[in-house]
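The complex appears here minus one protein chain, its other protein chains still in place.
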Amino acid sequence: MNSKVMDIKKIEVWDGNMAASQAFRQADVDVVAAYPITPSTPVVENYATFEANGYIDGEFVMVESEHAAMSACVGAAAAGGRVATATSSQGFALMVEVLYQAAGMRLPIVLAQVNRALAAPLNVNGDHSDMYLGRDSGWINVSTFSPQEVYDLTLCAFKIGEHLDVRLPVNINQDGFMSSHTAQNVRTLDDKTACDFIGPYQAVNAMLDFSKPVTHGVQTEEDWHFEHKAKQHDAMMRSRKVIDEVFAEFKALTGREYKAVESYGMEDAEVAIVAFGTTYETAKIVVDNLKKEGIKAGIISPRIFRPFPLEDIAAQLQHVKAIACMDRSAPGGSVGALYNEIAGALFNSPARPVLSNIIYGLGGRDMTVSTLTEIYKDLVKEAASGKLNGTIQRFVGVRGPELTYYNA
Amino acid sequence: MSKSIKDMGWDELVQGAALFSFEGEVDYEMSQVQPEDRNYAETNSRNAYVGDWRVEKPVFNKDFCIDCQFCWIYCPDTSIIARDKKMIGVDMDHCKGCGICVEVCPTNPKSLLMFNENTDNEEALEQWPEKSEEKGE
Partner (left out) sequence: MLEIRWHSRAGQGAVTGAKGLASVVAETGKEVQAFAFYGSAKRGASMTAYNRVDDKPILNHEKYMKPDYVFILDPALAFTDDFTANSKESTKYIITTHLSKAELIAQIPEIQGMEDRVFVLDCFGIALDTIGRAIPNTPMLGAFIKVSGMFEVAEFQESMKSVLGKLSQKIIDANMVAIERAYNEVN
């Protein structure tokens, strides 16, 4: 725990950025190396303020780019420290090369990623393009829906990634502005409770352990690359057990429950949408409204995007008749990633729901209660007829002529 | 020593492809132990024989050597063997024949010269050149 304790209220009004900064502070991080970018800038600014005011015992390193930020994180983590950083969008894109290094070197770095559209055209607002860009980088990817969840899951991230059975970097995603700049009630833990929950950092193969001189970032060529990638994938797949355990421990401590797959109204749902981020919470309101009208609607979200909870999702969608997979990222010439994931999850199961793909909310375009209601009403028609109303893919909320692709 | 890395499956390798330099813990002063007595790990590059990469080899002529240690400092493969600041010879298992030691040798004539790999060392020493009159060699 940092030597100087911060006096925080049991309920603070924090935006998602402050929630991430405070979780970093409470985690007693050894090194934060960062290069700020909107909308994640305040994560770093807040942390720098804590440091300037004496609340941070660790190091804060200013670097000259996001590539350098993640490189410094890799160095510090390989040296044997607890490490974290924050970024968004273009900055995340610049980090990508080093993200793969961090994962391949099995360094449990925590990244507060505030999701934002990728240029061009330039836009600082939120969509999931950057989250999708990093999905195969070997990082555990967690989706959050509110500032409270950013706080809780950032604390959990250290405990998950650093677990000796895991040792993988963890990316905590939150929606740019919709979460990062939206202040809401956040139930906090005091510094000691939070730090004790995470526990002390355990170094593995640390470069600063002079009794075991070690080389990180080696060249393997064909001889060992495949074996190491296999081992890395295996660690990722097995991390699910640790994730579940950490979530259970967190629930015992706080009463707040997290699951690899979050769902609402799915017990009897005949129509469902699948979506990441803040859309999940807004959809809960719509589900409640529709249930009152007698429509059996549900919402489901992979809390953990990687390792992908394929079996859990398939199990929860077995009795649903029509599903819209909602991707908040430009699909770049195919169906959205979430559509592929869900279709893949269901293909070897008995369920054959009508499955459509909605592209929405690009560049921060609002997803409203009213639009979500329309989407559910379309699903009701598809559930009744047993076939798609139109094509597999459609864009929702875009100005201009209707945009639809792929006939079933 | 444990199982060779060559026989290991994915489940047995060190995570993150980290490679240790030595077997076991280094609980002693490494600088006080000569390389041949150190417990290098299998994956340490010292265990990689690269002597057959050479086309030309350096031959050492101790008659002219002033033990300045230039070759020892500049050798990119730590293949110059020295003891107590005295040049002894070249580690032919790791020397790749780059010739840097010859380039940096300041004596006249040089104390290290490159010869064809299959030239006998005794023969090479017999062919050693005289002191050169040209300055700036």
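Going by the order they are written in, the chains are A and B; count residues from 1 in each one.
Quick note on the criterion: contacts are C-beta pairs under 8 Å (C-beta built on N, C-alpha and C of every residue); 3 or more make two chains touch, one makes a residue touch a chain.
Just so you know, these numbers come straight off a predicted model, no measurement behind them.
Q: Write out, one label after another, the shown chains that touch the chain missing from the document.
A: A
Q: Quick one: which of A:178, A:198, A:214 or A:236 touches the chain that's been left out?
A: If we include the chain that is not displayed, A:178 is the one touching it.
Q: Which of these touches the unseen chain: A:11, A:52 or A:164?
A: Touching the chain that is not displayed is residue A:11.
Q: Any idea which of A:173, A:232 or A:279 touches the chain not displayed?
A: Reading the full complex, the residue touching the unseen chain is A:279.
Q: Over the whole complex, note the residues of chain A touching the chain we left out.
A: 11, 13, 15, 38, 123-125, 145-146, 175, 177-179, 181-185, 278-279, 281-282, 284-285, 366-370
Methods note: only the chains that are shown with their structure count from here on.
Q: When the C-alpha atoms of chain A and chain B are each averaged to a single point, how far apart are the two points in Å?
A: Here chain A and chain B have centroids separated by 51 Å.
Q: Contact residues on chain A for chain B in the complex?
A: 104-107, 167, 204-205, 210-218, 220, 224, 226-228, 230-232, 234-235
Q: Can you list the chain B residues touching chain A in their complex?
A: Going through chain B, the ones touching chain A are 5, 8-11, 13-22, 25-27.
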